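Some chains have been omitted; the remaining ones sit where they do in the full complex.
Labels run A and B following the written order; every chain starts at residue 1.
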Amino acid sequence: MLDTMTRPVEQAIPAAFEQRSTAHEKLVIFAWSGDLDKIWPTLILANTAAALGKPVTVFFTFWGLFPLVRNERGITGKKWMQKMLSLMNQGGTAHLKLSKMNFMGMGPMMMKTLAKQYKVASPQELLETARDMGVKLIPCQMTMDLMGLTKDDLIEGVEEPAGAATALAVAEGAMTLFI
Amino acid sequence: MLDTMTRPVEQAIPAAFEQRSTAHEKLVIFAWSGDLDKIWPTLILANTAAALGKPVTVFFTFWGLFPLVRNERGITGKKWMQKMLSLMNQGGTAHLKLSKMNFMGMGPMMMKTLAKQYKVASPQELLETARDMGVKLIPCQMTMDLMGLTKDDLIEGVEEPAGAATALAVAEGAMTLFI
């Protein structure tokens, strides 16, 4: 799968791969968006960086936390407002929407179909690869409180929930992206 | 308030706080969005970084400038187009909208209610804390020109308006985020 992901690059600019041994600057992504079209670059950049030998941490906050929710979870949260928010914005990689041109789900369907045809990995595959490659996935504690999410609502293999101070400490000296 | 903001972190990962004395890399945020759900991470990251001892600058540009407008200002601008834009997108922390699920203001109302229940500071409180902690708030000159805003339209305590070259110069060697 990773081969597929990085295929065009290896063909186009092999020199980039020779830097593999020295490219050890950390990458820290603040994954704020939970949209399909943002989760894709978040995870493709995270996994590609991990393949290049970089230590990678993704801090999932606000809407970005929802793709980490288990697909089989329906409505989450304890208070009615939390339940209502989860109803309008169901978590899990199976329920991702496009940030624009969503067209009641037709946009994402088309994107996913094209992705399959061109062998671009799905968010679910990318998320599993990220965990396998040792990418650290940190859920934002404050968002979990706000949305009424518990660790049981999230997929396996994520780190202990933490806050902004931890994310900033990890990001010290790293390449940082807010997505 | 800051205690509340960083509370989950201190409980979860105290080690991050031991780094306080060495964590002096600058943080520069390009705050492009004026939405409630983006102003929150902008100010929480800015204030947390300041609490960790980092010099922090936030450069407010495009839609991001509007939360710096005084809440009591109604329509801003001189030309009719500027007035119309300010009518559709009223400035000030009291008029923030969600980037998605706004539902005519019901989404922000629910978010703000949940934030209050879970002791997450409001944008207004965060903005005041930022100024108190010495976070530099720079309004983008070009945006002020475009939108017809004057320094009198903005809250007290912001820096002199400046442009992209200044923002880039300040960002030299800093951790940078575009939010």
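One rule holds for everything that comes next: contacts are C-beta pairs under 8 Å (C-beta built on N, C-alpha and C of every residue); 3 or more make two chains touch, one makes a residue touch a chain.
If you're wondering where the values come from, they're calculated on a predicted model, not measured in any experiment.
Each chain in view is the same protein; 2 are placed here, and the whole complex, as held in this structure file, contains 3 copies.
Basically, only the chains that are shown with their structure count from here on.
Taking the mean of the C-alpha atoms as each chain's centre, subunit A and subunit B sit 24 Å apart. Listed in rising order, the residues of subunit A touching subunit B in the complex are 30, 32, 61-63, 79, 81-82, 84-85, 88-89, 99, 141-142, 145-147, 160-174, 176-178. Against subunit A, in their complex, subunit B makes its touches with residues 5-10, 12-13, 16-17, 19, 23, 25, 27, 37-38, 40-41, 44-45, 48-49, 51-52, 54, 100-101, 107, 110-111, 113-115, 117-118, 120, 175-179.
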